[in-house]
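So that we are looking at the same thing, I have put the structure below in C-alpha cells.
Not every chain of the complex is shown here; the ones you see sit where they belong.
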Amino acid sequence: MINTALKKTASMLVAATDGETSMIRVKNVCFGGKQIPVIAGPCAIENEDNLRETAFKVRAAGAVMLRGGAYKPRTSPYSFQGHGRSGLQCLARVGEEMNMPVITELMDGEDLDAVMEYSDIIQIGARNMYNYSLLRKLGKINKPVVLKRGLSATIEEWLLAAEYILAGGNKQVILCERGIRSAETWTRNTLDLNAVALVKQLSHLPVIVDPSHGTGVRSLVGPMSMAAVAAGADGLMIEVHPRPETALSDGEQSLTPRGFSQLMRQLEALVAVMGRRVR
Amino acid sequence: MINTALKKTASMLVAATDGETSMIRVKNVCFGGKQIPVIAGPCAIENEDNLRETAFKVRAAGAVMLRGGAYKPRTSPYSFQGHGRSGLQCLARVGEEMNMPVITELMDGEDLDAVMEYSDIIQIGARNMYNYSLLRKLGKINKPVVLKRGLSATIEEWLLAAEYILAGGNKQVILCERGIRSAETWTRNTLDLNAVALVKQLSHLPVIVDPSHGTGVRSLVGPMSMAAVAAGADGLMIEVHPRPETALSDGEQSLTPRGFSQLMRQLEALVAVMGRRVR
C-alpha cells in the first residue's frame, strides 16, 4: 500500500523530495519546523468580550494563534451562521491586541477579499475540500491556507485537493486532519492519525490536527492532542470556550480555558521528548 | 429509527405533508408524477458531434432529457476539467435541435448566470452538497435544481441541504441518490436504495437515482436502474457514450447507446407494473 501511495504522489507538487517538511511562516509562528504551534479559540466568534477573554487565556497557556469562525458551514439553514464581516473585524482586532496571528474559515469565493483583509491564514473546512473552484482561487493568493480533510476523503483525494492550490502557484498549504466518518456513534468522527503519519512520509506539507472535531467529545481532546503530536503532527487546532455549555456551536467538544491550560502543560512535556517545542 | 427520522424532518419545508410527491415540470418532462423520466448523455461534453449522436440515440430509445458536463469536478487538477461556457452552448444547441430539455452541473456561483442561460435544470454534484453558499444562491433562482447526495452524507444532512434551497424560496428541488462511500472496492460507490425509499416517505421532493456513479461498473447499471425504479425512484440519470473506451471521463461506467436501448425496453416493462411510464 505504501508503494501505491508513493507511486501515486511521486509526480505531484505536494510530494516529499528530500524528506524535509516545508516551513510555512505566519508572523512569529512557524509550521513545519521545530515548533508545534497550537491554535486555539472558539468555534464561532460570538462577541468581542468572549473572544478577548478566550484569547487572553489561551495565549497565557501557550497558544500562539487565535481561531474563530465568522462564516459557519452549518448542517441546518436555521442554525447560527456566523457574524460574517463584523466577526472578521472583531477577530482581527483581538488578534492585534493580543499580538496573535489569526485564522478563520472561508466558505465562498465572494468573501475571499474580506477574509484576506482580516485573517493571517485562510482555513478551508472539511465540507469544502472538494470545492475545486474555491481551491483554484486560493492558488492565486499569497497567504497560507489550512486545508482540512473532507468528511470521508481518501488521503489521495486530500493530497490532490492540496495539489489544486499548489498547481495554481500558492505553495503555502498546511494540511489539517479532523476526523473521518465511520460507523462509530459514540464519537463525532474517527480521528485518523494513520493519515497524519502517512502524509508526513508522502508529502513535504506540514500537517496539523484538529482533535476537537476529530473526536467531538471534550474529554477526548486531551488524549488525542497528545496522540497527534506523538504521531508527528506539526501543530494542533483546539476549540476553547470560556463557558462551553452556552456556546452557539460545538460546545460539547470545547475545552474550558482551564482544561486547555492543563493540556498545554502535558503537551510541553511531550514535545520536549520529540525534540520540539510549542512556542 | 423511522420515528427519529420523522421527528427530525417534521418541521422542515422538505417534509411530506399529505403523502403526495411534488411535481416538478421542465418543458414536456415531469418529475414526481406518473412519469419516470430517464435523463441520459455523456459524463462530459466532449464535442458537438459526439453529443448529437448520443442525444439522437438516447432520445430514440426513450430518454426525455439530455445530460452533459461542461464544468467537471475532477479529483486531480491535471484531469480534463470540461469545456466550460462553450460546452454549455453546445449542450443547449443540441438539446434544442432534439427538443430535449438539458441538465448540467454548476460548481461555482460565478458560473450561475451562464448555467441559468443555457440549462433547463441545474445539477449540484455530490462534492458540492455541503457547499452551503452555493445552495443559498440556488434558493434565489427560479429553475429546478437536482441535488445529489454527498459522498458520505447522511440522509438527514441531504434533506437539510435541500432545505437550504427551499428556505431561500426555490421549491423546485429534485434529490438524486448516487451512491455513498463504503469499504467495498469492487464497486466505485455503494448505491443506497434504502435512502430512496426512506426519503420518499419523509419528503415530498421527487428522488431520482444515478446508477452510473452509484456503481461505477457498466454491467451493474442495468440491474441497479431496475432496482431503483422498483424501490420507488422518480427518475434515472444514466451515462451513455457512443464509444465508452475513448471517453474523457467515466468511460468504465458509461453504457453504449445499444446497451441503453436494451435497458430502456426492460425498464418500460417494469414501470408498467408500477403503474408508471417512462415517457
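By letter and in written order, the chains are A and B; residue numbering begins at 1 in each of them.
In this section, contacts are C-beta pairs under 8 Å (C-beta built on N, C-alpha and C of every residue); 3 or more make two chains touch, one makes a residue touch a chain.
Since the structure is predicted, the reported quantities are computational estimates derived from the model, not experimental observations.
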- Task: If you could, jot down how many copies the complete complex is built from here, 2 of which are displayed.
- Result: 4
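Here, only the chains that are shown with their structure count from here on.
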- Item | Rotation, 0 to 180 degrees and nearest 5, that superposes subunit A on copy subunit B via CA atoms | 180
- Between subunit A and subunit B, what is the separation of their C-alpha centroids in Å? 34
- Message: Which residues of subunit A touch subunit B once you look at their complex with the stated criterion?
- Response: 73-78, 107-110, 127-128, 130-134, 136, 150-152, 156-157, 160, 163-164, 167, 181
